[in-house]
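Step one of this worksheet: look at the structure below.
Every protein chain except one is present and positioned as in the full complex.
Let's look at subunit A:
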Amino acid sequence: MAMNAEMQAQQATKQEATESGVEQTRDRRVFVPRVDIYESGDDLIVVADMPGVDENNVDITLEQDRLTIVGRVDPVAPNGYTLAYAEYAEGDYRRTFTLSNEIDRDHIEATMSNGVLRLRLPKAAPAKARKIAVKAA
């Protein structure tokens, strides 16, 4: 089985979310999506692998500095077939990040294609120093 060394090194089995402090309301396994995070110019880019999630089933919330991404999976079960052999389990995705930079939350862009979520988080302009005039009483 030929495989690129990098692929081999980085592809382990899907990691199941262990403790999130949040109770699930759906009887579904929850996985931690693999992500790449990088800075590109004035943007912070978050790329997450969430196979099986379409653009309507993804929720992104930013609360204080906590960015949470949730993807819900519609299970693929071919009609009339029974599962004979399984190497991966299907489930939802959830992951929370703490962002160190102040993010301009009005201009966050998210796109979803081929099971990959791509978030563009522009950094807010640094708060301008304001001079406060002292009035004579």
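Assume a contact is a pair of C-beta atoms (placed from the backbone, for glycine too) under 8 Å apart; a residue touches a chain by one contact, two chains touch by 3 or more; residues count from 1.
We take it that contacts and distances are computed from a predicted model.
Per the UniProt record, the chain missing from the shown structure is "Hsp20/alpha crystallin family protein", taken from the list "TolC family protein", "Cytochrome c", "Hsp20/alpha crystallin family protein" or "Glutamate transport system permease protein".
Touching the omitted chain from subunit A are residues 1-14, 34-41, 45, 47, 49-54, 76-78, 80-88, 113-116.
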